[in-house]
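Left out: one protein chain. Kept in place: all the others.
For subunit A:
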Amino acid sequence: MNYSIAINQVSKSFGKKVVLNQIDLIIEEGQIYGFIGPSGAGKTTLVKMIVGMDTPDAGTIHVLNEKMPNLELLQEIGYMAQSDALYSELTGMENLKFFASLYKLNKVEIKERISYAANLVHLTTELNQRVKAYSGGMKRRLSLAIALIQNPKILILDEPTVGIDPELRLSIWNELLRLKNEEGKTIIVTTHVMDEAERCDFVAMVRDGVILTRGTPEELKAHYQVDNFDEVFLKAGRKDS
């Protein structure tokens, strides 16, 4: 099977605090992979290292068979940070244009991608407003649009749906599923919303820097003999302590 991300014995500490401890993980192409776990578990640290924004203390990370960090590969990775990093003095359109111009895209492609991404997150009519006038949810949506701007093969979304209303959340998830099914994209999502975890093909439960358990949502539910995901989460945590 073609894998798009291979994480091998990755550890990371900040000072004395061990944030990730010998993580092993293979993510296959064309999957939606969910990292779920409580706040502070190390999810953000892990996805940042996959993007190459941080380097592991030990172990290696390969993306599309290339060792990270690798600048060329960033063309193929769309990243949405947990906290919105936007230029608030600029309009939504200017933010999109700026990020688009950091990638290898020509003028026509930039135009197409901007209108596609803005439309996807329902921001088309607000694009000419300054970002500082945006609500929290609008900023989240703009961040998601920016992650999609260069049409990357891999999408890494850190808590993408926080602060987004249920209706839009559903439409975003439908789009993520479409991107996976029709365009074969690999998508990594971190979340602590359990019904989102159930939409993933695979989930890994992260807690205190280790992966407690992993598998398809059905496998996990069967394994813990429960029928909803909240309980999987609770039982997996309990087993460890």
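Here is the rule we use: contacts are C-beta pairs under 8 Å (C-beta built on N, C-alpha and C of every residue); 3 or more make two chains touch, one makes a residue touch a chain; residues count from 1.
Throughout what follows, contacts and distances are computed from a predicted model.
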Listed names "ABC transporter permease", "Acyl-CoA dehydrogenase/oxidase C-terminal domain-containing protein", "Nitrite reductase (NADH) large subunit" or "ATP-binding cassette domain-containing protein", matching UniProt entry of the absent chain: "ABC transporter permease"
Contact residue for the chain not shown (choose from A:Y3, A:F98 or A:W173): A:F98
Residue among A:I26, A:L90 or A:V210 that touches the chain left out of view: A:L90
Candidate in contact with the missing chain, chosen from A:I5, A:L46, A:A81 or A:V189: A:A81
Residues of subunit A (touch criterion as defined above) contacting the omitted chain: 51-53, 55, 69-72, 74-75, 77, 79, 81, 83-90, 94, 98-99, 101-103
